[in-house]
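Only one protein chain is missing; all other protein chains are in place.
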């Protein structure tokens, strides 16, 4: 009924990256019907679902989010870990640290244009740890 | 234990719309105890829980989110699908593409003022597809 996997992503540069297929290659078969919960164990990166086709969408995410949550804002007091640190915490709570995706017929039931984004908010975030929890059953 | 439904909403205009009762009318009986996950299969619309009473709240969502994530921002490069497209992608990740609601005694255990919002970010988004996954059991 419940399968759980902990995995480490390769290091990604700051920005927005599609990891749907990488994640599926790291876990076992999905049940027929259910839900996949993907969780990131960090407070300076996030997970989201968004456009999987045109890479300009991911570029615009990086540009816009940097403008929405700027570095070196004078209101920040938490500044000793680098100018990218506090904005990364804020972006993490705005974007979120998990996504849940329905499973139908043993596959993720995503929309045509939906892909899973790793949102790397730090300049040098390194390898990020995910926990994937699959709740399901094998009736069709 | 797990019930799953895929449904198509009627077309809604750009803005924020309460769909709680519509959604409940399209699915079967809820279990006694559990969780209902509602997922939207699109990258330019979102789902959220917010005030279900005064419609001025939904109007203010539309006004404020348009100011927070403006059209024609000079940082956007993904512009060929219309000025409402890239803002719709950004809003979708800020608001989120799913909500999960506890079920208690066979009913959604929402707060008094909570309703489920369809957040339609496109000018002509058309009919949107939802997947509802109910995980539950019938002990009280």
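So that you can tell them apart, the chains are marked A and B in the order they are listed, and the count of residues begins at 1 in each.
Please note the rule applied: a residue touches a chain if its C-beta (ideal position, glycine included) is under 8 Å from a C-beta of that chain, and two chains touch if they have at least 3 such contacts.
All values derive from a computational prediction rather than experimental measurement.
Colleague: Which candidate, A:9, A:90 or A:119, sits in contact with the chain we can't see?
Modeller: A:90
Colleague: List the subunit A residues touching the unshown chain?
Modeller: 1-2, 4, 6, 37, 39-43, 68-69, 73, 75-78, 86, 89-90, 92-94, 96-98, 100, 129, 131, 133, 135
Colleague: Touching residues of subunit B against the unshown chain: what are they?
Modeller: Subunit B touches the missing chain through residues 1, 33-35, 48-51, 54, 56-57, 59-61, 63-65, 67-68, 94-96, 99-102, 104, 109-114, 117, 135-137.
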